[in-house]
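Heads up, one of the protein chains got dropped from this complex, but the rest are sitting where they should.
After this line comes chain A, so read on.
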Amino acid sequence: MKLRVQLQCKNLHEYLKELSPEILDRLYNHPATCLAVYRELPPLAKNYVMRMLFLDQPLPQAAVALWVKKDSEKDHDQCVSVLSGLRLWHSQQLQGGLQGNILNPVFKDNLRIALLGGGKSWADQGDSLGPDRHARDVESLDKYALERWEVVLHFMVGCPSAAVSQDLSQLLIQAGLMRTEAGDAPCITSAGFQFLLLDTASQLWYFTLQYLNTAQTRGMDLVEILSFLFQLSFSTLGRDYSVEGMSESLLTFLQHLREFGLVFQRKRKSRRYYPTRLAITLSAGVSANSSSTAMGATPGTGDSGFIVVETNYRLYAYTNSELQIALVALFSECLYRFPNVVVAQVTRESVQQAIANGITAQQYIGVLVLLYMAELFGEILHFLRTRAHPVMLKQNPVLPPTITDQIRLWELERDRLQFSEGVLYNQFLSQADFEVLRDRAQGLGCLVWQNVAHRVIVVSPQGHGEVKRFWKRQKSHT
């Protein structure tokens, strides 16, 4: 009975597929969204979309199938499913009675606008307000973004100095990353631990998805927010934009973004805002991250790589940041603390404690997209690899094999017994009886285990009722 919670981080496409068709159609009304969705398509799908972009007639499906060679059938099918899942094209009956495909008209028009120009301007440049007296340059924007995001993470770890608004802590609780008990300060959950060990881009993305999910319950318009988010991701770093023409809910959204560090606004009532690097890499960040194994510097963490792990299980973290030290302390025992180093030891107790709190050594972490999922990273090991000091990066493999193996073994120790509830059926009178019942259970998908030689089967409790009824019917027939 594995009770561990897995952190699921969906891709943009997965998220969009879950939305209802009307919302999707409204979403495609905005050129920024269309461009963002187009950007994330697999190359073959992009090709198809481009070919059909300027056609006003539906194209026969046979013609589309001809575009690929015989041995790329699989890619073609995958493409078709992606495009239909996102409702980018419909099937339509042609005059000759054949089935044809045509691009979603709303999507088509807006993608054309996005690519060729025209239509409404997406966001007013700040020029209409005159030059900003308190202009911010790229560096200070980056610093600001990092600071804000770290405050959020600090709050999760429980540092007393971090204070966040009521809204934000509510959001964290709703996302399942923290929980609160009857008026106490919120404390972190196991999903929260896993979240902390992810890299910044995944964290941001997960967080945004959670926010979008709760947006509707708050009375905010999902379409508006999503379009604004995509718009942000196409803005230029270092340029200011004006808040003219933004509705109430968008303004609230802007304030929240300001708190996460995605946007900088000097004061609440300022009429201009600067998107930060975090916002711009947000939708681009997901695909970039998932196709590369995140090694070396992660964008957004102040120190690029700062952990050295030795084969005697000692860990040296060259950092001053409270947050990083708290993260390291999650799964190791801190021995000494100096002005710029923290010396810790990875022990069986500390790793098992961390695991008991919900992190795992080996598990699917942040399943970004089934398409891109290729590697299994233990969270602790992932954390160590992504924060490895440049000196460590010269070794191959980065972490000493003794350490990686031992951490996994300590985790597997807890899994020596696997439990599954069930109902045991034995002492069948004949082989035929056994087989009939066994096949029925298998057909229902509730067969947990069987032993043909001894005529014993174990059925899951959910299936037990059905199997029992089936058995009674059998008895009454024969």
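Remarks
In this text, a contact is a pair of C-beta atoms (placed from the backbone, for glycine too) under 8 Å apart; a residue touches a chain by one contact, two chains touch by 3 or more; residues count from 1.
As a working rule, contacts and distances are computed from a predicted model.
Among the names given as "Aspartate aminotransferase", "General transcription and DNA repair factor IIH subunit TFB5", "SEH1 like nucleoporin" or "CBPA2 Carboxypeptidase", UniProt records the absent chain under the name "General transcription and DNA repair factor IIH subunit TFB5".
Of A:Q99, A:T236, A:N426 or A:Q462, it is A:N426 that touches the chain left out of the display.
The missing chain, though absent from the display, is touched by one residue of A:N312, A:Q395, A:Q442 or A:Q462; that residue is A:N312.
Panel shows chain A; residues 1, 312-314, 335, 345, 347-348, 406, 413-414, 416-429, 433, 437, 448-449, 451, 454, 456, 458, 461, 468, 471 of it touch the chain omitted from the view.
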